[in-house]
Structure formats: C-alpha cells, structure tokens
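In this view, the complex is presented without one of its protein chains, the others remaining in place.
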C-alpha cells in the first residue's frame, strides 16, 4: 500500500467508529448494507467493485473513488481495466470528472507501481 | 421488445439525427465516443453496459437507464444480475434513485417477461 | 386526496411490489431502512418529513417531493410551514429547484384546498 | 412560438403566481433576483442567457433549458451558436446531458424553423 | 469553539468580504437572502438550521455542512438529534454522503465534547 492509502484507511476507520459510537440504529444498518452490497452474488465482488468505482466517479466522491480504487487493486483489476472504467465514467459524467480521474490514476500508480500498462 | 422500448428507440434515433444535422463537429465526435467506450476491450461490452447502467442510475438519467436496460437485456444479463446492479446504485446513490429503479424494473419486466427471477 | 396523489400512490405501491418480488435482500433492507428513518426518535416524524422534503427538493427528485408533500399534509404541516421549507430549498439549491417547487405547490393546493394561507 | 412553447409559458406563469400567492417574502425576493441577474450589465443579456442555458443543461433541468432556449431565440441567437452552447455543456456534463440536448434541439427547431443552419 | 471551527469562521468572513467588495448587487441580494431564510418564521430557526444541514449534506457541500453544524451546536441541538439528521441525509443521499458525515461528526465531537450521547 502507499502512504497515501494507509493514512486514508486509518482515518476512515477511526471516523467510522466515531459515527457508529452514536448508537443510531439506522446509520448502523446502512453501514452493514454498504458492506453486503459488494459481496459475491449473481455478479462477483470484483464486478461489483467496478460498479462502485464508476458510480463514485460520476458522482465525484473522492473518498469513495479512493476506497474502490484500493479494493480494485486487491482484487487484481489490471491497469487497462481500471482505465476503461475511468473512460466509461468520463464519457457518462463529462469533463468535470477529470480532476477525480487525475487523483485516482495517481493513487492507482502508487499502489500498483505501473503507469497504466498491466 | 416492448412498445415502450420501441417508441423510445424510434424517438431517440430521430432526435439524434436532428442533433447531428447541425453539423457541429464536437458533438459528432462526442457521439462517436459515446459508442466506442462500450465496445469490448480489456473489459467486455457486457460489463461495460452494466457500468453504464449503474452510472446512469446514480445520476438519475431516466433515458440513459432505459437505453442501458434495453442493451443489458440484449446481452443476456439475468434478472438477478440486473437487480444487483440496481442494489449497488441504490446504496451508493440513496433513496432518490428509487423512482428510477421503479421505472427501470418495470421496463425490465416488459422486456424480459419475468419478475426478477432468471 | 387529489386524483393526482391517488394515482401516484397506487403506481408507487405496485412498482415497489415489483421491485421487492425480485428477492434481492439488499434492496429489501434498504426499503425497510427508508421507512424506519422517518419514525419518531429524538426528532419527531413531522420534523423528519420536512427534512426528507427539503432533501428531495434540493436533489430535484419529483416523486420523492410528491411523497413527502403528501406525508406533510397528513401530519398537519401548514401552508406557511410548507412554503418556508420550499424557501430554504430554493436558496440552498438555486433557481433549478423552481420547476419542482411549481409542481409541489400545485399538489399542495390540490391536497389542502388552499393557496398558501393556513 | 410553437404550441409546445406556448403551453409551457402559460403553465409556468400560472404556477409562478400560485407560488407567489403564498406571501413568502424570501421566495418573492428570489424570484426578483432570478430576473435581475439576466439583465444587461458588464455582460449583455444575450451572453447571460447563454450562461443560463449552459448552466441549466449541465444541471439537467428541462424546464430551465426550455425557458432559456425560448429566450435565446428571442435574442437572435443563431442555430450554430445554440449548437456550440450545447457542445460545451455536453463535454462538461457528459453523455447524461444528451436526452436534454435532444429535447432542447427539438424545441429549437420548432421555434426557429430550421435544422441547425442559421 | 474548536480551532478548526475558528479558522473556518475567520476565512469564511474574509472571503465573503472580498466577494461583496466587488459591488455586484445581485450577489449582495443573494447573501442577504441567505441570511433571512433561516430566521424564525412559521418554523423556528432551529428547525430551519436542521433543514439547511440536511440539504447541505445531500448536496455534499462540506463548507455548508460545517457552517450548519456550528449553528446547530449554538442552538442546543443534541447529539442524538444531530445523528438523526445525518441518518435522514444518508438514506436519501446514499453512501456517497458518508465521507461528509465522517467530517461533520468529527467537527461535532470537537465542538460539543461528546461522542454522540447528549
């Protein structure tokens, strides 16, 4: 993992715990759902992570993109596949997604030690 | 195809022609790109259609959802797979996607003559 | 209720049943959560409906606005209160919310037989 | 004007009156501001209408696009200029703007009796 | 107040002054409206701040969330009430609101020296 990804992961966990410490049952249920929806089903979890990635990209949620980029790397998504997900998001969501693609592509390179080739 | 899908397809084609008749080169290039991005590559076109579908859902673009729902049916996406794409979009995009899921699920049933089973 | 609201309610129920017939557990859980989050808690359900209404307005989800407008009427929200929710949404979300306010205000008048006075 | 544009204009006026009948001062002030911001200033009103048009397009507000399309026609915007505004919006906002461009381009043709030429 | 909130408040005021120094009357009017819409009316200012908070959350505007979170604290909103506003926003707006809830909940804890209990 890159330092960037490690720090992100640590802060994410701490703040999730802070949120869940409030004992709001609806929030807890949502967090559980947010895990279960990416598990293997009729579609495998790898495909679902790519769905989560493109959805995060077109909604321009940097932290969500970061999370799914890290997950994609763990699930052996290749650089070319990653770029194709970015390309679909770019065409659907337009040039306003470009700053997010820049940051995602940078993190991808840090995590996978490549420059787009696989 | 359902009547709904046929009428949609016919109007979509007529209005695309009207747009392209304006001879704006940038618009023509974008339309070409909007086709090529869903073609087989490192990811197959079936996966890319699902990416387009979930992106359209979270951005709540009914006509885009309709288009990708029709394409998904042609590419033999199953009812359970379709529902899982809807589920990811629902969790990522929230309850505001529900009215779009209602309309998408209705069209899916018309096109595939089922009620979610596959 | 107005005819508009009755027809909306009927179609909403039928299509929700169609969605739930697909037996996707994550979708079912989300629908349950979408009910529980508006129940009395530290904030009463009336306040929560107003939160749902303004959130729907700024996200420009007509069906969601319609649903919460009907709920607001049932919970004895007054015309002046309704207008103030619209005003907050208008300032936060800008002039693009105006077409939605037009349709919401029309439905409100049909349901409550008034023109903004309470 | 086209029948489409006439009906739109009539309903828009009636519902604006309904909204303003509620005597909410903040809403009234917003409506006044929504007029004044398009008046001649350092930029002329023609340029400001094009700004309003592209903003409405990327935010995918059909009624707002319709309004500014009608205004653009009155201010002698040409078909080629109109298409270039659509092209900027399409690149910035992505393929999800296409259904709105379809409807805008159809209205433009009805209003201006052309097919993109000027 | 926390240091975080103090620094935010200071920069916010300085830049608002810079904006208003431009002598654009429409912008000045909008800023006045942005104050008046949260004042006591048929709904009290406390309820209106919660409306502003949930609207800011679903539109994922961090600075707006920060502002309304600070205001909510001043108006004696409790931790449980705050969490319920977050829960409504989370269900309406989906998992993409979670990074914003993380930051909001952290600021809330800094300002109110608690972890969700009230």
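Note that the chains are named A, B, C, D and E in the order they appear, and that numbering of residues resets to 1 at the start of each chain.
By definition in this document, contacts are C-beta pairs under 8 Å (C-beta built on N, C-alpha and C of every residue); 3 or more make two chains touch, one makes a residue touch a chain.
These numbers were taken from a predicted model, which means no experiment stands behind them.
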Displayed chains contacting the withheld chain: A, B, C, D, E
Hidden partner chain, residues of chain E it touches: 12, 15-16, 18-19, 21-24, 26-27, 30, 34, 56, 59, 61-64
Positions on chain A contacted by the hidden chain, ascending: 60, 79-80, 83-84, 86-87, 90-91, 95-96, 98-99, 101-103, 105-106, 109, 115-117
Chain C residues that touch the omitted chain in the full complex: 58, 90-97
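The rule is short, and it goes like this: only the chains that are shown with their structure count from here on.
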Chain B to chain D, fewest steps along touching chains: 1
Chain pair with more C-beta contacts, C-E versus A-C: C-E
Centroid spacing, where centroids are CA-atom means, of chain A and chain E in whole angstrom: 27
Where chain A and chain B are represented by their mean Cα positions, the distance between them in whole Å: 23
Overlap residues in chain B, where contacts from two or more other chains coincide: 34, 56, 58-59, 64, 80, 83-84, 87, 90-93, 95-96
